[in-house]
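Some notes on the structure that comes next.
Every protein chain of the complex appears in place save one, which is left out.
As written, the chain order gives the labels A, B, C, D and E, with residue 1 at the start of each chain.
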């Protein structure tokens, strides 16, 4: 993993801890559900990460994109597969996704070095 | 195919014809690109339709959802796979996607009868 | 309740049944959570419906708005309180919320007759 | 003007009346402001309608698009100018704008007949 | 108030000054309206801040969220009330609100120390 991805993951965990240390049961339930939908099922975990990535990209959520980029890399997504997900997100979401695609490629190429 | 899906496809074609009969080269290029990104590549056409479906769902574009639901059905997506795409879209995009998920399931169940 | 609101609620139930008759546990969990967050707590159910209404308004989800308008009416929201929620949504979300505000007022005034 | 555009304008007025008959001063102020920003200034009313049209298109607000399409037609926008606004909106906002572009062209071609 | 909140408020003021020193009357009017809708009325200023907070959260506007978090704290919102607003925003807007919820909790817990 790259330095950029390690820092992202550490900060993400620290902030999640603040939320999950609260008493709100509904927020905890949502976080559990957010983990559950990406597990292996009829569709593989790899495909599900790509679905999460394309959804995050068109919604332009940088932290969500970074998370799914790292997960996609861990699940063995190839360079060409990554390009194809980016191209679908770009066509669906338009040129406003480009700044997010730039940052996604920067993270992805760092992971592959 | 169901009556609902046939009507949707016919109306979609008629309106596309209005646009493509204009002289604007950039709009024509975009439409060509919109077809190209969903073709078989490193990822299968089936997986790409699911990526288009999840992206359309979280962006809450009913016509886009309907199109990809029909394409997913043509590409052999199973009931359980469809459920899993809907569940990811629901968690990523929240309860505001529910009206669109309702209509997607209505179309999907009509296609399967 | 008005005819418009009765029809809306009946159709909503019918479509929810299609979804909840599927086997997907994660979608069922989301629906349960979607009910739970609006129950009386530190904030009253009435205030929570207004929070759901303002969030739905700025996200421009007509079905979500209709649902929360009906719930707000059931929870005793007054005309002036309704106006104030609409005005906040309008300023936060801009003129693109106006078509949704038009439909929300049509439903609201029908409920009050 | 076409039958479609006349019906749209009449319904829009009727629903605006419901809102403006309420006592909320802030909503009235917003409606006044919404009229003011499109008046002739350093930029012409025609250019401002095109700005409103492109903004409405990428935000995918059908009623807003219809309104600005009618206003653009009244302000003498040509077919080719209309195409160029649509092409910018399509590239900025992506394929999810296509259903709205289809309806915009249907209204526009009806106005020009 | 915390250091983080003081810095946010100072920077916000400085940038607002740039805008309000311009001559545009419509922008000034919008800013006046943006203040007016949150004042005590049929609904309390506290409830209105929570409406602004939930709307800002689902629209994922960090600066807007920060502003309403600070205002909510000034208006005596409790920890449990804050949790409930966050949980509604999370369910309505989905997992893409989580990065914003993380930052909102970081600011909120800083204010409470």
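Just so we're on the same page, contacts are C-beta pairs under 8 Å (C-beta built on N, C-alpha and C of every residue); 3 or more make two chains touch, one makes a residue touch a chain.
This one's a predicted model, so the numbers in the text were calculated from it and none came from an experiment.
Taking every chain of the complex into account, the omitted one touches A, B, C, D, E. Across the entire complex, the residue among C:5, C:47, C:71 or C:95 in touch with the chain not shown is C:95.
By the touch rule set out above, subunit E reaches the unshown chain at residues 12, 15-16, 18-19, 22-24, 26-27, 30, 34, 56, 59, 61-64. Residue-level contact of subunit D with the missing chain is found at 33-34, 37-38, 41-43, 47-48, 50-52, 54-59, 64, 78, 80-81, 83-85, 87-89, 91-93. Touch with the hidden chain on the side of subunit A covers residues 60, 79-80, 83-84, 86-87, 90-91, 95-96, 98-99, 101-103, 105-106, 109.
The rule we apply is simple: only the chains that are shown with their structure count from here on.
Seen as a C-alpha superposition, subunit A sits on subunit D after a turn of 180°, to the nearest 5. Taking each chain's centre as the average of its CA atoms, subunit B and subunit D sit 27 Å apart. The set of subunit B residues touching two or more other chains comprises 34, 56, 58-59, 64, 80, 83-84, 87, 90-93, 95-96.
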